[in-house]
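I have a structure here, written as structure tokens, and I will follow up with some questions on it.
All protein chains of the complex are present and in place, except for one that has been dropped.
Moving on to chain A:
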Amino acid sequence: MRAQRMQRTLLSLVLRLLLLCTVATGKCSGKYHELLLQLQRQADLMQDPSTLLDPYIRLQGLHSPVLQEHCRERPGDFPSEDALWRLSRQDFLQTLNTTLGLILRMLSALQQDLPEPTNAEMNVRGFGNNIHCMAQLLSGSSDPKAAEPTQPGPGPTPLPPTPPSSTFQRKLRNCGFLRGYHRFMRTAGQVLRGWGERQGRSRRHSPCRALKRGARRTRPFPEVRRLAPRGQPPR
């Protein structure tokens, strides 16, 4: 258990250093795969319930089966999995960016209810920074403004949940929110992995699989139609 925590801490530290490096230089990595891999790893780190949800449940005494049953994500807190899969890459990144803002506000409010030093907030900021870089890379412009989302993402627009009147309800509400947060990050990671898989399949020139995938999904990244050169994002 301690070793796992240590691993997570180290990984988090590495990611934060990567983030700080990017922020410090003020430049985004121009390597699509490197950036994508980093996003996947960050999403994997943030989807882990042992980083936020489990400590919160332990700290608030919500570990009884009755309360666990009601510690669930509320509809509308985060975009659904289907909605995320349907989004284009630009829209997906925009939705991710917007949701991360909500998450940051919630984490800030939760700060005193969480165990002492959590790196959640820094992780979210780092993730958001890489999303920004990815959006910039996908838009093909070095101008950060070009990466700004132009269209609002589909699905419910996340709003900060209204604080419940009583402490007990707030505990349950926060619990459900954190569960949704981890679920959302897990889904985001899967979507990001889907980008990589699709890229790999495209490299192997497997049109059959692409067609099947296209048949399964309503809008399987229609803008990615051709193989991008090595080290360059697909346009």
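Brief remarks follow.
Following the convention adopted for this analysis, contacts are C-beta pairs under 8 Å (C-beta built on N, C-alpha and C of every residue); 3 or more make two chains touch, one makes a residue touch a chain; residues count from 1.
To be clear about the criterion, contacts and distances are computed from a predicted model.
Going by its UniProt record, the hidden chain of the complex is named "Oncostatin M receptor" among "Nicalin", "Glutaredoxin domain-containing protein", "Septin" or "Oncostatin M receptor".
Mapped onto chain A, contacts with the missing chain fall at residues 59-64, 66-67, 70, 112-113, 165-169, 171-172.
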